[in-house]
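Can you read through this structure? Questions will come right after.
What you see is the complex with one protein chain gone and the rest in place.
As written, the chain order gives the labels A and B, with residue 1 at the start of each chain.
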Amino acid sequence: MSLPVIDVRGLHYTYPDGTPALRGIDFQLAAGESVAILGANGSGKTTFLLHLAGLIRGEGDLRIGGIPLSDDTLSDVRGKIGYVFQDSDDQLFMPTVLEDVAFGPLHNGMDPAESLRRAHEIIATLGITHLANRAPYHLSAGEKKRAALAGVLVMKPEVLVFDEPTTFLDPPGQNDLARLLSALPQAKLIATHDVYFARRVAKRAVFFADGRIAGDGPVEAVADRFHWRLG
Amino acid sequence: MGHSLRLDEWARGASRLHRLDARAKLIAVLLFLIAVSTTPPAAPLALLPIAALFAVALWLSALPAAELLLRTAIVLPFPAFFALISWLQNGNAASASALVGRSYLSALAVALLMGVTPLPEILRALRALGAPAVLVMVLQSLVRYLQLVVDHALRMRRAALCRDAGALPRRNRQSLWHRASGALAVLFGRSYARAEGVHHAMLARGFRGDFVSLHPAAFTTRDWLFLAGSSLAIAAARLAPQVAL
Partner (left out) sequence: MECMHIPDGILSVPVWATLNAAAVPGVGWAVRRARQGLAEGHVPLLGVMGAFVFAAQRMNFPVVFGASGHLLGGALLSMTLGPGAATIVLTSILILQSLLFQDGGLLALGANTVNMAIIGVWAGWLPYRFLSNGNLRTLGVFAGGFLSVFAAAAAAICELRLSGVPMNAAIVGVSTAVFVATAVLEGLITVAVLQAVERLNPGWLRKPQGLPNRSAGLLATVSVLMMIGGVLYISALPDGLESLAARLGVASREQLLFAAPMADYEVPFLAGEWGRKALGGLAGLTIIYGLCLTVGRLLVRQRSA
(Lines give C-alpha, C1' and ligand atoms only; values in the text may rest on other atoms or scores of the structure.)
Protein backbone atom coordinates (compact mmCIF):
# COMPACT_ATOMS: atom_id res chain seq x y z
CA MET A 1 0.00 0.00 0.00
CA SER A 2 1.21 3.47 -0.81
CA LEU A 3 1.89 6.13 1.81
CA PRO A 4 -1.29 7.37 3.54
CA VAL A 5 -2.24 10.99 2.67
CA ILE A 6 -3.19 11.61 6.27
CA ASP A 7 -1.23 9.96 9.03
CA VAL A 8 -2.06 10.95 12.61
CA ARG A 9 -0.46 9.36 15.66
CA GLY A 10 -1.15 10.06 19.32
CA LEU A 11 -2.88 13.40 18.82
CA HIS A 12 -3.85 15.15 22.06
CA TYR A 13 -5.45 18.54 22.48
CA THR A 14 -6.74 20.43 25.51
CA TYR A 15 -8.79 23.63 25.25
CA PRO A 16 -7.28 26.76 26.79
CA ASP A 17 -9.79 26.45 29.64
CA GLY A 18 -8.39 23.01 30.55
CA THR A 19 -11.10 20.77 29.05
CA PRO A 20 -9.55 17.87 27.17
CA ALA A 21 -10.87 17.68 23.57
CA LEU A 22 -8.73 14.99 21.91
CA ARG A 23 -7.19 12.17 23.97
CA GLY A 24 -4.93 10.22 21.68
CA ILE A 25 -6.15 9.96 18.10
CA ASP A 26 -4.54 7.48 15.67
CA PHE A 27 -5.86 7.68 12.14
CA GLN A 28 -4.74 6.96 8.58
CA LEU A 29 -6.40 7.91 5.32
CA ALA A 30 -5.20 6.24 2.09
CA ALA A 31 -4.95 8.13 -1.21
CA GLY A 32 -8.35 8.31 -2.91
CA GLU A 33 -10.14 6.84 0.12
CA SER A 34 -13.33 8.38 1.55
CA VAL A 35 -14.03 8.13 5.26
CA ALA A 36 -17.04 9.41 7.17
CA ILE A 37 -16.60 10.70 10.72
CA LEU A 38 -19.57 10.02 12.97
CA GLY A 39 -20.06 10.95 16.59
CA ALA A 40 -22.00 13.12 18.99
CA ASN A 41 -21.75 16.91 19.13
CA GLY A 42 -18.72 17.82 21.20
CA SER A 43 -17.01 14.46 20.64
CA GLY A 44 -14.04 16.18 18.99
CA LYS A 45 -14.84 15.81 15.27
CA THR A 46 -14.40 19.47 14.32
CA THR A 47 -11.41 19.91 16.63
CA PHE A 48 -9.76 16.95 14.88
CA LEU A 49 -10.46 18.38 11.42
CA LEU A 50 -9.10 21.81 12.39
CA HIS A 51 -5.82 20.12 13.37
CA LEU A 52 -5.44 18.73 9.86
CA ALA A 53 -5.26 22.25 8.41
CA GLY A 54 -2.99 23.41 11.22
CA LEU A 55 -5.65 25.81 12.48
CA ILE A 56 -5.34 24.33 15.96
CA ARG A 57 -2.06 22.89 17.19
CA GLY A 58 -2.07 20.02 19.67
CA GLU A 59 0.51 17.42 20.70
CA GLY A 60 1.24 14.39 18.59
CA ASP A 61 2.55 13.41 15.20
CA LEU A 62 0.69 14.66 12.13
CA ARG A 63 1.72 14.01 8.53
CA ILE A 64 -0.20 15.28 5.51
CA GLY A 65 0.90 13.88 2.15
CA GLY A 66 4.06 12.66 3.87
CA ILE A 67 4.98 16.11 5.22
CA PRO A 68 5.17 16.41 9.01
CA LEU A 69 3.14 19.40 10.20
CA SER A 70 5.24 22.16 11.77
CA ASP A 71 5.51 25.95 11.63
CA ASP A 72 7.78 25.71 8.59
CA THR A 73 5.55 23.36 6.62
CA LEU A 74 2.27 25.03 7.53
CA SER A 75 1.61 26.61 4.14
CA ASP A 76 2.62 23.43 2.24
CA VAL A 77 0.26 21.39 4.38
CA ARG A 78 -2.59 23.87 3.94
CA GLY A 79 -2.07 23.60 0.19
CA LYS A 80 -2.68 19.86 0.35
CA ILE A 81 -5.81 20.05 2.52
CA GLY A 82 -8.99 21.47 1.02
CA TYR A 83 -11.15 22.42 3.97
CA VAL A 84 -14.89 22.98 3.37
CA PHE A 85 -16.29 24.62 6.50
CA GLN A 86 -19.69 23.87 8.01
CA ASP A 87 -20.96 27.41 7.56
CA SER A 88 -20.41 28.47 3.94
CA ASP A 89 -20.83 32.09 4.99
CA ASP A 90 -17.59 31.85 6.94
CA GLN A 91 -15.84 30.58 3.87
CA LEU A 92 -17.23 32.93 1.25
CA PHE A 93 -15.76 36.13 2.62
CA MET A 94 -15.07 38.03 -0.61
CA PRO A 95 -17.59 40.35 -2.28
CA THR A 96 -18.31 38.07 -5.26
CA VAL A 97 -18.06 34.35 -5.95
CA LEU A 98 -15.36 34.83 -8.59
CA GLU A 99 -13.17 36.93 -6.30
CA ASP A 100 -13.68 34.39 -3.56
CA VAL A 101 -12.60 31.47 -5.72
CA ALA A 102 -9.57 33.44 -6.91
CA PHE A 103 -8.56 34.28 -3.32
CA GLY A 104 -6.64 31.04 -2.73
CA PRO A 105 -4.44 31.09 -5.84
CA LEU A 106 -3.91 34.84 -5.47
CA HIS A 107 -2.60 34.44 -1.93
CA ASN A 108 -0.34 31.56 -2.85
CA GLY A 109 1.79 33.57 -5.21
CA MET A 110 -0.10 33.14 -8.46
CA ASP A 111 -0.44 36.27 -10.59
CA PRO A 112 -3.91 37.87 -10.84
CA ALA A 113 -4.58 36.92 -14.47
CA GLU A 114 -3.71 33.25 -13.93
CA SER A 115 -5.71 33.19 -10.66
CA LEU A 116 -8.75 34.50 -12.48
CA ARG A 117 -8.33 32.03 -15.33
CA ARG A 118 -8.20 29.10 -12.92
CA ALA A 119 -11.13 30.45 -10.95
CA HIS A 120 -13.23 30.70 -14.13
CA GLU A 121 -12.22 27.18 -15.12
CA ILE A 122 -13.20 25.57 -11.80
CA ILE A 123 -16.44 27.54 -11.62
CA ALA A 124 -17.37 26.20 -15.04
CA THR A 125 -16.51 22.64 -13.98
CA LEU A 126 -18.87 22.92 -11.01
CA GLY A 127 -21.59 24.41 -13.23
CA ILE A 128 -21.90 27.74 -11.42
CA THR A 129 -20.57 30.14 -14.07
CA HIS A 130 -23.81 32.10 -13.81
CA LEU A 131 -23.00 32.87 -10.15
CA ALA A 132 -19.51 34.26 -10.81
CA ASN A 133 -20.35 37.92 -10.21
CA ARG A 134 -23.04 37.41 -7.60
CA ALA A 135 -22.63 38.35 -3.96
CA PRO A 136 -22.59 35.31 -1.65
CA TYR A 137 -25.38 36.78 0.47
CA HIS A 138 -27.88 36.28 -2.33
CA LEU A 139 -27.06 32.60 -3.00
CA SER A 140 -29.05 29.57 -1.83
CA ALA A 141 -27.44 27.17 0.63
CA GLY A 142 -26.69 24.67 -2.14
CA GLU A 143 -25.14 27.34 -4.37
CA LYS A 144 -23.05 28.57 -1.46
CA LYS A 145 -21.76 25.06 -0.82
CA ARG A 146 -20.75 24.69 -4.46
CA ALA A 147 -19.05 28.07 -4.46
CA ALA A 148 -17.16 27.17 -1.27
CA LEU A 149 -16.12 23.87 -2.83
CA ALA A 150 -14.90 25.73 -5.93
CA GLY A 151 -12.71 27.95 -3.74
CA VAL A 152 -11.14 24.82 -2.29
CA LEU A 153 -10.80 22.75 -5.48
CA VAL A 154 -9.06 25.62 -7.27
CA MET A 155 -6.08 24.95 -4.97
CA LYS A 156 -5.81 21.36 -6.32
CA PRO A 157 -5.73 19.75 -2.86
CA GLU A 158 -4.91 16.07 -2.24
CA VAL A 159 -7.47 15.64 0.51
CA LEU A 160 -10.90 17.22 0.91
CA VAL A 161 -12.18 17.78 4.42
CA PHE A 162 -15.89 18.45 4.96
CA ASP A 163 -17.37 19.59 8.27
CA GLU A 164 -21.10 18.80 8.34
CA PRO A 165 -21.58 19.49 4.62
CA THR A 166 -25.32 18.80 4.63
CA THR A 167 -26.21 21.46 7.22
CA PHE A 168 -28.70 23.95 5.74
CA LEU A 169 -29.16 21.82 2.58
CA ASP A 170 -32.61 20.62 1.50
CA PRO A 171 -32.96 16.98 0.31
CA PRO A 172 -32.37 17.79 -3.40
CA GLY A 173 -29.35 19.86 -2.34
CA GLN A 174 -28.04 16.89 -0.34
CA ASN A 175 -28.51 14.62 -3.35
CA ASP A 176 -26.61 17.05 -5.55
CA LEU A 177 -23.78 17.25 -3.08
CA ALA A 178 -23.58 13.46 -2.68
CA ARG A 179 -23.34 13.03 -6.47
CA LEU A 180 -20.75 15.78 -6.71
CA LEU A 181 -18.60 14.31 -3.94
CA SER A 182 -18.71 10.80 -5.35
CA ALA A 183 -17.43 12.14 -8.67
CA LEU A 184 -14.40 13.87 -7.13
CA PRO A 185 -11.22 11.75 -7.23
CA GLN A 186 -9.54 13.21 -4.11
CA ALA A 187 -9.34 11.45 -0.76
CA LYS A 188 -12.18 12.68 1.43
CA LEU A 189 -12.87 13.04 5.11
CA ILE A 190 -16.50 13.87 5.91
CA ALA A 191 -17.80 14.70 9.38
CA THR A 192 -21.57 14.25 9.39
CA HIS A 193 -24.57 13.28 11.50
CA ASP A 194 -26.37 11.86 8.48
CA VAL A 195 -25.65 8.13 8.19
CA TYR A 196 -27.56 7.89 4.93
CA PHE A 197 -25.40 10.63 3.41
CA ALA A 198 -22.27 9.03 4.89
CA ARG A 199 -23.12 5.70 3.24
CA ARG A 200 -23.52 7.38 -0.15
CA VAL A 201 -20.17 9.13 -0.10
CA ALA A 202 -17.96 6.78 1.94
CA LYS A 203 -17.39 3.08 2.59
CA ARG A 204 -15.46 3.39 5.81
CA ALA A 205 -16.48 5.30 8.94
CA VAL A 206 -14.78 6.15 12.21
CA PHE A 207 -16.78 6.92 15.35
CA PHE A 208 -15.64 9.68 17.70
CA ALA A 209 -16.54 9.55 21.40
CA ASP A 210 -14.98 11.66 24.16
CA GLY A 211 -12.02 12.70 22.06
CA ARG A 212 -11.11 9.17 21.01
CA ILE A 213 -11.83 6.98 18.01
CA ALA A 214 -14.18 4.42 19.50
CA GLY A 215 -14.90 2.48 16.33
CA ASP A 216 -13.57 2.03 12.79
CA GLY A 217 -15.08 -0.03 9.98
CA PRO A 218 -17.71 -0.11 7.24
CA VAL A 219 -20.28 2.71 7.60
CA GLU A 220 -23.19 0.32 8.21
CA ALA A 221 -21.37 -1.70 10.84
CA VAL A 222 -20.18 1.38 12.74
CA ALA A 223 -23.64 2.95 12.66
CA ASP A 224 -25.23 -0.27 13.95
CA ARG A 225 -22.66 -0.78 16.67
CA PHE A 226 -23.23 2.70 18.13
CA HIS A 227 -27.00 2.79 17.44
CA TRP A 228 -26.38 5.79 15.22
CA ARG A 229 -29.62 5.88 13.27
CA LEU A 230 -32.92 7.74 13.22
CA GLY A 231 -36.12 6.00 14.33
CA MET B 1 -31.29 50.02 4.67
CA GLY B 2 -33.93 50.21 1.94
CA HIS B 3 -32.17 53.12 0.28
CA SER B 4 -28.88 51.23 -0.09
CA LEU B 5 -30.64 48.08 -1.32
CA ARG B 6 -32.36 50.10 -4.03
CA LEU B 7 -29.04 51.64 -5.08
CA ASP B 8 -27.53 48.16 -5.16
CA GLU B 9 -30.35 46.97 -7.39
CA TRP B 10 -29.89 49.94 -9.75
CA ALA B 11 -26.14 49.37 -9.87
CA ARG B 12 -26.72 46.13 -11.78
CA GLY B 13 -28.12 48.07 -14.76
CA ALA B 14 -26.33 48.42 -18.08
CA SER B 15 -26.43 52.09 -19.11
CA ARG B 16 -23.44 53.90 -20.63
CA LEU B 17 -22.51 55.12 -17.15
CA HIS B 18 -22.80 51.64 -15.67
CA ARG B 19 -20.25 50.27 -18.12
CA LEU B 20 -17.51 52.77 -17.23
CA ASP B 21 -14.54 51.97 -15.01
CA ALA B 22 -15.29 52.66 -11.34
CA ARG B 23 -12.06 54.66 -10.95
CA ALA B 24 -13.09 57.09 -13.70
CA LYS B 25 -16.50 57.57 -12.11
CA LEU B 26 -15.06 58.03 -8.62
CA ILE B 27 -12.61 60.69 -9.79
CA ALA B 28 -15.32 62.48 -11.79
CA VAL B 29 -17.57 62.56 -8.71
CA LEU B 30 -14.75 63.98 -6.57
CA LEU B 31 -14.16 66.73 -9.15
CA PHE B 32 -17.88 67.40 -9.20
CA LEU B 33 -17.97 67.66 -5.40
CA ILE B 34 -15.03 70.08 -5.41
CA ALA B 35 -16.76 72.21 -8.04
CA VAL B 36 -19.89 72.31 -5.89
CA SER B 37 -17.96 72.99 -2.71
CA THR B 38 -16.11 75.96 -4.22
CA THR B 39 -19.14 77.88 -5.51
CA PRO B 40 -19.47 81.28 -3.83
CA PRO B 41 -21.26 80.91 -0.47
CA ALA B 42 -24.02 83.38 -1.29
CA ALA B 43 -24.71 82.68 -4.96
CA PRO B 44 -27.23 79.86 -5.35
CA LEU B 45 -27.56 80.61 -9.08
CA ALA B 46 -23.92 79.61 -9.61
CA LEU B 47 -25.07 76.06 -8.83
CA LEU B 48 -27.43 75.96 -11.81
CA PRO B 49 -24.94 74.97 -14.53
CA ILE B 50 -23.51 72.27 -12.24
CA ALA B 51 -27.01 71.04 -11.49
CA ALA B 52 -27.67 70.91 -15.23
CA LEU B 53 -24.59 68.72 -15.61
CA PHE B 54 -25.94 66.40 -12.94
CA ALA B 55 -29.24 66.24 -14.80
CA VAL B 56 -27.43 65.11 -17.95
CA ALA B 57 -25.60 62.40 -16.01
CA LEU B 58 -28.85 61.30 -14.41
CA TRP B 59 -30.46 61.07 -17.85
CA LEU B 60 -27.49 59.03 -19.16
CA SER B 61 -27.77 56.63 -16.22
CA ALA B 62 -31.37 55.72 -17.12
CA LEU B 63 -32.19 55.47 -13.39
CA PRO B 64 -35.68 56.44 -12.15
CA ALA B 65 -34.94 60.14 -11.63
CA ALA B 66 -37.83 61.08 -9.38
CA GLU B 67 -37.13 58.23 -7.00
CA LEU B 68 -33.44 59.08 -6.77
CA LEU B 69 -34.24 62.74 -6.06
CA LEU B 70 -36.77 61.78 -3.41
CA ARG B 71 -34.70 59.13 -1.69
CA THR B 72 -31.69 61.40 -1.46
CA ALA B 73 -33.83 64.11 0.13
CA ILE B 74 -33.27 62.30 3.45
CA VAL B 75 -30.00 64.23 3.72
CA LEU B 76 -31.79 67.59 3.72
CA PRO B 77 -32.64 68.09 7.43
CA PHE B 78 -29.03 68.76 8.47
CA PRO B 79 -28.24 71.53 5.94
CA ALA B 80 -31.81 72.85 6.24
CA PHE B 81 -31.29 73.32 9.96
CA PHE B 82 -28.16 75.38 9.49
CA ALA B 83 -29.67 77.25 6.56
CA LEU B 84 -32.58 78.21 8.79
CA ILE B 85 -30.24 79.44 11.50
CA SER B 86 -28.23 81.44 9.02
CA TRP B 87 -31.40 82.90 7.52
CA LEU B 88 -32.86 83.86 10.87
CA GLN B 89 -29.61 85.31 12.06
CA ASN B 90 -28.43 87.22 8.99
CA GLY B 91 -31.60 87.44 6.96
CA ASN B 92 -29.53 86.21 4.04
CA ALA B 93 -31.80 83.96 2.00
CA ALA B 94 -29.27 83.59 -0.82
CA SER B 95 -26.58 82.01 1.31
CA ALA B 96 -29.14 79.83 3.08
CA SER B 97 -30.50 78.41 -0.16
CA ALA B 98 -26.97 78.00 -1.56
CA LEU B 99 -26.07 75.93 1.48
CA VAL B 100 -29.03 73.59 1.02
CA GLY B 101 -28.39 73.43 -2.72
CA ARG B 102 -24.72 72.52 -2.31
CA SER B 103 -25.49 69.77 0.20
CA TYR B 104 -28.31 68.26 -1.83
CA LEU B 105 -26.36 68.35 -5.10
CA SER B 106 -23.33 66.72 -3.45
CA ALA B 107 -25.44 63.93 -1.95
CA LEU B 108 -27.19 63.40 -5.29
CA ALA B 109 -23.84 62.96 -7.03
CA VAL B 110 -22.79 60.28 -4.56
CA ALA B 111 -26.18 58.56 -4.82
CA LEU B 112 -25.90 58.56 -8.61
CA LEU B 113 -22.39 57.12 -8.40
CA MET B 114 -23.67 54.28 -6.21
CA GLY B 115 -26.65 53.79 -8.50
CA VAL B 116 -24.43 53.11 -11.51
CA THR B 117 -21.56 51.26 -9.80
CA PRO B 118 -21.72 48.09 -7.68
CA LEU B 119 -20.09 48.59 -4.28
CA PRO B 120 -17.46 45.84 -4.78
CA GLU B 121 -16.20 47.73 -7.84
CA ILE B 122 -15.97 50.96 -5.84
CA LEU B 123 -13.93 49.17 -3.17
CA ARG B 124 -11.59 47.70 -5.80
CA ALA B 125 -11.24 51.16 -7.31
CA LEU B 126 -10.34 52.58 -3.88
CA ARG B 127 -7.61 49.97 -3.56
CA ALA B 128 -6.32 50.64 -7.07
CA LEU B 129 -6.22 54.37 -6.29
CA GLY B 130 -3.99 53.72 -3.29
CA ALA B 131 -6.19 53.14 -0.21
CA PRO B 132 -4.45 50.83 2.32
CA ALA B 133 -5.15 47.13 1.68
CA VAL B 134 -6.14 46.53 5.31
CA LEU B 135 -8.77 49.27 5.19
CA VAL B 136 -10.23 47.94 1.93
CA MET B 137 -10.30 44.39 3.29
CA VAL B 138 -12.08 45.60 6.44
CA LEU B 139 -14.58 47.43 4.23
CA GLN B 140 -15.11 44.28 2.17
CA SER B 141 -15.75 42.03 5.15
CA LEU B 142 -17.94 44.70 6.76
CA VAL B 143 -20.14 44.80 3.66
CA ARG B 144 -20.09 41.03 3.34
CA TYR B 145 -21.21 40.35 6.91
CA LEU B 146 -23.40 43.40 7.51
CA GLN B 147 -26.60 41.78 6.33
CA LEU B 148 -25.84 38.51 8.15
CA VAL B 149 -25.26 40.27 11.47
CA VAL B 150 -28.31 42.48 11.02
CA ASP B 151 -30.40 39.39 10.15
CA HIS B 152 -29.14 37.78 13.32
CA ALA B 153 -30.10 40.84 15.37
CA LEU B 154 -33.59 40.79 13.84
CA ARG B 155 -34.00 37.08 14.63
CA MET B 156 -33.00 37.74 18.22
CA ARG B 157 -35.54 40.54 18.46
CA ARG B 158 -38.26 38.32 17.03
CA ALA B 159 -37.43 35.61 19.56
CA ALA B 160 -37.61 38.17 22.36
CA LEU B 161 -40.98 39.43 21.12
CA CYS B 162 -42.31 35.85 21.01
CA ARG B 163 -41.36 35.32 24.62
CA ASP B 164 -43.13 38.56 25.50
CA ALA B 165 -46.42 37.52 23.90
CA GLY B 166 -49.17 38.08 26.43
CA ALA B 167 -46.92 39.97 28.81
CA LEU B 168 -47.90 43.38 30.06
CA PRO B 169 -47.17 46.10 27.53
CA ARG B 170 -45.57 48.39 30.07
CA ARG B 171 -42.58 46.60 31.42
CA ASN B 172 -40.10 47.52 34.00
CA ARG B 173 -37.65 49.85 32.27
CA GLN B 174 -34.70 48.39 34.12
CA SER B 175 -35.36 44.90 32.85
CA LEU B 176 -35.81 46.17 29.29
CA TRP B 177 -32.50 47.95 29.58
CA HIS B 178 -30.93 44.84 31.02
CA ARG B 179 -32.25 42.70 28.21
CA ALA B 180 -31.14 45.08 25.48
CA SER B 181 -27.59 45.14 26.80
CA GLY B 182 -27.63 41.36 27.21
CA ALA B 183 -28.81 40.94 23.63
CA LEU B 184 -26.06 43.22 22.37
CA ALA B 185 -23.47 41.25 24.33
CA VAL B 186 -24.73 38.00 22.76
CA LEU B 187 -24.62 39.61 19.32
CA PHE B 188 -21.08 40.77 20.10
CA GLY B 189 -20.12 37.20 20.98
CA ARG B 190 -21.72 35.81 17.83
CA SER B 191 -19.86 38.34 15.74
CA TYR B 192 -16.63 37.35 17.44
CA ALA B 193 -17.27 33.69 16.66
CA ARG B 194 -18.14 34.54 13.06
CA ALA B 195 -14.89 36.47 12.69
CA GLU B 196 -13.03 33.48 14.11
CA GLY B 197 -14.61 31.19 11.51
CA VAL B 198 -13.84 33.59 8.67
CA HIS B 199 -10.27 33.93 9.85
CA HIS B 200 -9.85 30.14 9.91
CA ALA B 201 -11.28 29.90 6.40
CA MET B 202 -8.82 32.54 5.18
CA LEU B 203 -5.83 30.82 6.79
CA ALA B 204 -6.91 27.43 5.43
CA ARG B 205 -6.77 28.88 1.94
CA GLY B 206 -3.24 30.13 2.23
CA PHE B 207 -3.70 33.64 3.64
CA ARG B 208 -0.59 34.72 5.57
CA GLY B 209 -1.49 38.23 6.66
CA ASP B 210 -0.74 40.18 3.48
CA PHE B 211 -3.43 41.03 0.99
CA VAL B 212 -3.15 40.68 -2.74
CA SER B 213 -5.91 42.41 -4.69
CA LEU B 214 -7.37 41.77 -8.08
CA HIS B 215 -6.96 45.10 -9.77
CA PRO B 216 -9.77 46.33 -11.97
CA ALA B 217 -9.31 45.85 -15.69
CA ALA B 218 -7.22 48.43 -17.53
CA PHE B 219 -8.65 51.83 -18.40
CA THR B 220 -10.18 51.76 -21.87
CA THR B 221 -10.31 54.65 -24.34
CA ARG B 222 -13.93 55.11 -23.37
CA ASP B 223 -12.96 55.61 -19.71
CA TRP B 224 -10.29 58.17 -20.65
CA LEU B 225 -12.75 60.00 -22.88
CA PHE B 226 -15.34 60.05 -20.12
CA LEU B 227 -12.84 61.33 -17.57
CA ALA B 228 -11.55 64.06 -19.89
CA GLY B 229 -15.03 65.04 -21.02
CA SER B 230 -16.53 65.13 -17.55
CA SER B 231 -13.60 67.11 -16.12
CA LEU B 232 -13.96 69.70 -18.86
CA ALA B 233 -17.72 69.85 -18.45
CA ILE B 234 -17.41 70.24 -14.68
CA ALA B 235 -14.81 72.99 -15.04
CA ALA B 236 -16.95 74.76 -17.62
CA ALA B 237 -20.10 74.50 -15.53
CA ARG B 238 -18.22 75.82 -12.52
CA LEU B 239 -16.60 78.71 -14.36
CA ALA B 240 -19.48 79.73 -16.63
CA PRO B 241 -21.23 82.05 -14.13
CA GLN B 242 -18.00 83.95 -13.40
CA VAL B 243 -17.18 84.44 -17.07
CA ALA B 244 -20.71 85.57 -17.80
CA LEU B 245 -20.61 88.22 -15.07
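What we mean here is this: a contact is a pair of C-beta atoms (placed from the backbone, for glycine too) under 8 Å apart; a residue touches a chain by one contact, two chains touch by 3 or more.
These numbers come from a predicted model, not from an experiment.
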item	value
Partners of the unshown chain among those that are drawn	B
Absent-chain contact - pick from B:T39, B:S61 or B:S230	B:T39
Sites on chain B contacted by the missing partner chain, in the whole complex	3-4, 7, 29-30, 33-41, 72, 74-75, 78-79, 82, 85-86, 89-90, 99, 101-107, 110-111, 113-114, 119, 122, 129-132, 134-135, 137-146, 148-150, 152-153, 157, 173, 176-178, 180-189, 191-192, 194-196, 198-199, 202-203, 207-211, 238-239, 242-243
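Following the convention adopted for this analysis, only the chains that are shown with their structure count from here on.
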item	value
Averaged-CA centre spacing for the pair chain B and chain A, given as whole angstrom	39
In the complex with chain B, residue positions of chain A that touch it	50, 53, 55, 75, 78-79, 81, 83, 85, 87, 89-96, 99, 102-104, 106-108, 112, 115-116, 135-137, 151-152, 155
Contacting residues of chain B [partner chain A, same complex]	119-120, 123, 140-141, 143-145, 147-148, 194, 197-198, 200-208, 211-212, 214-215
